[in-house]
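Dumping the structure here so I can ask a few things about it.
Left out: one protein chain. Kept in place: all the others.
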Amino acid sequence: MTARNVSFTLNGKPATLAVEPRQTLADAVRQHLGLTGTHLGCEHGVCGACTVLLDGDAIRGCLMLAVQAEGLSITTIEGASPPEGLSVIQDAMQRHHALQCGFCSPGMVLALESLFAHTPCPGEDDIREAISGNLCRCTGYQPIVAAALSVAEKNRANLGAAAPSA
Amino acid sequence: MIGQRVLRVEDKRFLRGEGRYVADIALPFMREAYVLRSPQPHARIVSFDASAALALEGVDAVYTAADLPASLTPIPCRIPTHGDMTPFLQYPLARDVVRFVGEPIAVIVASSRALAEDAAELVAIEFEPLPVVADAKAALDPATPKMYPPGNIATQWGFDLGKVDDAFAQADIVVEKSFSIQRHSAMPLETRGLIASYDKARSYLEVWGPTKVPHTNRAMLARMLGMRDGDIRFAEPDVGGSFGARGEFYPEDIFIPYFAIKLGKPIRWIEDRQEHFASINHSRECTFQVKASATKDGRITAFDVVLVADLGAYIRTHGDVVPSHAAASFPGPYAIRNYRVAATAALSNKTPSGTLRAPGMFEANFAREQIVDMLAEKLGMDRAEIRRRNLIKPDEMPWYVGTQSVNRPTLFDSGDFPGLFEESVSRFGWSTPLPKGEGPVRRGRGIVALVEPSGFGPFESARIEIDPAGFATIFTGASNQGQGHETMLPQVAAEVLGIAHDRFRVRHGDTAMIPYGGGSYASRTAVMGANAVHRAALAVKAKALAAAAQMLQAKEDELALDDGKVIVAANPSRFVTLAHIARVLTPGNAELVPAPKDFIKDDHDGLTGEVFLRAIPSGTAVFSVHMADIALDTGTGELKVERYCVSGDVGRAINPMIVEGQLVGGVVQGIGGALLEELAYDEDGNLQTGSFADYLLPSSHEVPRIEALVVEKAKSISNDLGVKGCGEIGISGVAAVLANAIAHALGTGARPTKLPLTTERLLDLVEPGS
Partner (left out) sequence: MKPAPFDYEAPTTVADALKLLGSHEDARPIAGGQSLVPMLAFRLARPSLLVDLNRIPSLSGIEEKGGVLRIGAMTRQAKVLASDVVKRHAPLLVQALENVGHPPTRARGTIGGSCAHADPAAELPSAMIALDATMVIAGSGGERRVRADDFFIGAFETALQPGEILVALELSKQQGVSAFLEVSARKGDFGIVTVAARVAVKDGRCIDAALVLGGIAERSVRCAEAERILKEQGATPKAIDAVLAALPLDAVTMDSRSASAAHRRRLIPELCRRAIEAALASQVTP
């Protein structure tokens, strides 16, 4: 099967790639663009290491074909990171020791980005649900949850919002 | 610096997606490999035809065993074993017989991984199936056809300490039970992978992807291929977890480099998850038959154990170390002098096995700690009390169990077991009443005590270099799969040298950067790696003080290190910076060593320190207590872990945040092993769990809040820093404590003896005979 061009917005900029239809989005951003922060942990949609944002929502990068991205807006961990330093979520994760080997971390960051985009002040149950599709073999999740709760707390203070019932 | 909760310096790159794992590395003209593996559990290869695959455009080669050197030996066992393992070793590629589903048969090299997989489908292999040895039970049956000329048992050994039979004859009570632990594996989130590149003209082979013990494996590759150590570089990239399974000397570690040499182009092999299930070392599969006795005041008088481990189809580089540790350490933290064990390492047509975090100990603890509860139940004694009465006392240290494993005596060098035990019990509130169960929910509480070895030998290395700008680099022979060494090791050096920890970089796992290295396993880097760094820092300090004394015209004992400077303690305005000293000590600098006029002479060797540190073979012992409250839904068999507390006496915590992370993460990995994970085979030797849809890892929903109690009661007496390793105590007691809590909830004498504890097995315990 010959390669075909696919054009989409990647990390806020236009991108055009020549891909085989069988190539997944995760594979394509890694191989064609060297954006290797999107990791392949299982390639069958369970581990979440390949998480990317599609129009702001966390999805499996290994379960979407690159050709399907035509005209869509995709954000990878490289696009979700500030030019220097760490984002609010990344910073909280470092402060809470919410990573060890780092292989799941980009996916975790994006799963949480997606959560906070919809729910600025999530409770623990919301957080556990948001990362339930992202496997971590090192941390036991507890420090990741703690990091996210600290961001929620900060957001709550900033927004002056009431604590959610969750 | 030591003892502070310093944030990890490596986190930034990981969080930004800038970690560089092996699959993220690419080289010019690189080709991709796919390993064609046996679909048969036991078969003779009758014919092999790759012509259609080779005809596919973009396919470079299809290599088989015939393409490896004829002189190539099987992969040797690298640690001492009980008996001769040579009949059971694996060739890197199958020759005429395959013995497990997943055994490498051929390597397809192509322009892309997808194309290599297309080609693999075109390879025609004819097999003649051979009888399958399904499990250890079959292996032990003399009627089962033999996998190897000597049979289906790799080795048998045992210990008979004290007077076991007398103890049973004189005991007030005796209990007996069998336990079985399922086959599972470490399952790191990153699969394995290698990139090998050979510069033929300069005879230089570089391999990226090795980890855990790169130096050891490089030497093994050199010996097997008849190459020189100095012609091979093994370099560790970022690594997505190991937990014991990575870094064996796997077949791919030999044939990927060799075929890169043969092809004349770099080859990248990135294992996919499907391969990983069948090719990574499996672990843990074993059964224990345990008999124990006690006096009526709760003194445990003897253990008698029959241990049978199923090691799979071949003996790999770790030999029989897993059942060996289990057999040697079964008595745990208790003062037991009558101990007998008969151990068998059986073979079966399944993936070979190796270590998984707390190898042999997770298993032994599951059996022993339930037996201890059974003794308590029979005596009507509180389950904490029976443990309290049997723990080894501080004045009984060092404690020799009397057994050996891999030629090391089982030795607990130091410890205050009762001290941590009491602190743990009181912190958890062992005696506080459990919340009542509502409806079908029954609650239970469990406790276990255990001791883990850490910091095994043989040695570790470290070099510290301070450059003329005052930046420091630590080179370590340890390797890193996510534990935090890039932060922890600088904390140790910073403590000595008075430089901020973030002025350091750590280079690890690279044979080109340090000539010898031990590696990371057996919870050893805080013990061996950190102590090596500590002594290297002391060497740098001594050198800096000696130079500064000359430069400041002062006596060395008047000087002190302070914030990157050597100061005159009585007059801090008189100082030289370490950067300045480094500059002066740079070879060729004439300030302290003027150029000779008539004959060459020795020069400075920089502001550096290099240390090779020899370990105590048996390491240093870590005591730990696990306690948990569970809720069992007796209508559905669903289990909820409601509270969990793990404690550990680590002697000295270099970075308590990292230690707690190891404990909590270990507990959750243990919850997976206790409740969810299983590498299941059917009776014909076919692996049934080949995806994350059926091999289940714990997710964020399955885990409780875990409290980690890290104490520094009993410093190790066998190293400068007094540290003990913390990597394995978190996982070691999980299955045991959950089982004890479940039995407590049931209150009927029924016990979960078979892992994993699925809803079905738990409901079977609720409704016996249903």
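Labels A and B are assigned to the chains in the order they are written; within every chain, residues are numbered from 1.
Assume a contact is a pair of C-beta atoms (placed from the backbone, for glycine too) under 8 Å apart; a residue touches a chain by one contact, two chains touch by 3 or more.
Every value quoted in this text rests on a predicted model; they were computed, and no experiment measured them.
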Quiz item: Of the residues B:92, B:637, B:670 or B:752, which one touches the chain left out of the display?
Solution: B:637
Exercise. Looking beyond the chains shown, say which of B:18, B:117, B:382 or B:423 touches the absent one.
Key: B:117
Quiz item: With respect to the chain omitted from the figure, which of B:161, B:227 or B:763 is a touching residue?
Solution: B:763
Self-check item: Positions on chain B contacted by the hidden chain, ascending
Solution: 112-114, 117-118, 121, 272-274, 440, 635-638, 676, 680, 688, 691, 693-694, 696, 698-699, 701-702, 758-760, 763, 767, 770
Quiz prompt | chain A residues that touch the omitted chain in the full complex | solution = 1, 4, 20-22, 24, 27, 43-45, 48, 51, 54, 57-60, 62-65, 67-68, 70, 111, 114-115, 129-130, 132-134
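Quick note on the criterion: only the chains that are shown with their structure count from here on.
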Exercise. Could you tell me the distance, in whole angstrom, between the mean C-alpha positions of chain A and chain B?
Key: 29
Quiz item: Given the complex with chain B, which residues does chain A contribute to the contact?
Solution: 20, 22-23, 30, 35-44, 46-47, 49, 76-78, 81, 85-86, 90, 93-95, 97, 99-106, 109, 127-129, 131-145
Self-check item: Complex contacts: residues of chain B adjacent to chain A
Solution: 7-8, 10-21, 23-24, 114, 187-191, 238-241, 243, 272-273, 481-484, 657-658, 660-661, 664-669, 691-693, 697, 699-701, 703, 705-706
